[in-house]
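One protein chain omitted, others in place.
Then we have chain A:
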Amino acid sequence: MSETARSQGLARIEAVAGRGMITLKGDMDSRRFKNVLAKALDLPLPDPLRCAFEGARGIGWMAPDEVLIFVPGAEVPEALAALRDKIGDDHITAVDVSDARAQFRLTGPGAREVLAKLSPVDFAPARFVPGTFRRTRLAQVPVAVWQKDADRFGLVCFRSVGGYVAGLLANAAAPGAEVGYFTAGG
């Protein structure tokens, strides 16, 4: 992957290459769904609008019937095989979507403001807390954004609009573009 978008102004923005992503769809209220996650990948089912990360692996809540699983790119075939083995004949689908999406990492005290400029979501520090995972709109395209810890945010979008998103983020984080809304006690 050639995207090496990198910018440093309000926040450090990096395109993350080589991350594996698997979409798991099914009836999340069923015990089977939780079992598949737990037994195949030892991952918990996150609460709505939440995510959980452990090292390089993680899971985010996408919709009432969908989660997005993050694994290192090289582990995708193995993870997919483990999931499908546990799914068996159940009506749960697991698909490798690594190549369908571009991923970005935003770090630094200004990262929250960069995202808040581009999205209608309430990014107030009391509302968008570590572990929050939210699908929303970034300017004109759909994205999923989450907070990992105090100054670290992650973002995925469709790869086809990856260049657009990289440009948006770089522009919103340009030196001198700070608004200071959150640091001013907002």
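By definition in this document, contacts are C-beta pairs under 8 Å (C-beta built on N, C-alpha and C of every residue); 3 or more make two chains touch, one makes a residue touch a chain; residues count from 1.
The rule is simple: contacts and distances are computed from a predicted model.
A.B. asks: Just go with whichever of "ABC transporter ATP-binding protein", "Response regulator", "Sarcosine oxidase subunit delta" or "Molybdenum transport system permease" UniProt uses as the name of the absent chain.
C.D. replies: Of the names offered in "ABC transporter ATP-binding protein", "Response regulator", "Sarcosine oxidase subunit delta" or "Molybdenum transport system permease", the one UniProt assigns to the missing chain is "Sarcosine oxidase subunit delta".
A.B. asks: One chain isn't shown here. Among A:Thr93, A:Thr136 or A:Ser160, which residue touches it?
C.D. replies: Checking each option in A:Thr93, A:Thr136 or A:Ser160, the one touching the absent chain turns out to be A:Thr136.
A.B. asks: Just to verify: which one of A:Pro48, A:Pro77, A:Gly163 or A:Gly180 makes contact with the chain not shown?
C.D. replies: Missing-chain contact among the listed residues: A:Pro48.
A.B. asks: Tell me where the left-out chain touches chain A, residue by residue.
C.D. replies: 48-49, 61-64, 120-122, 134-137, 142
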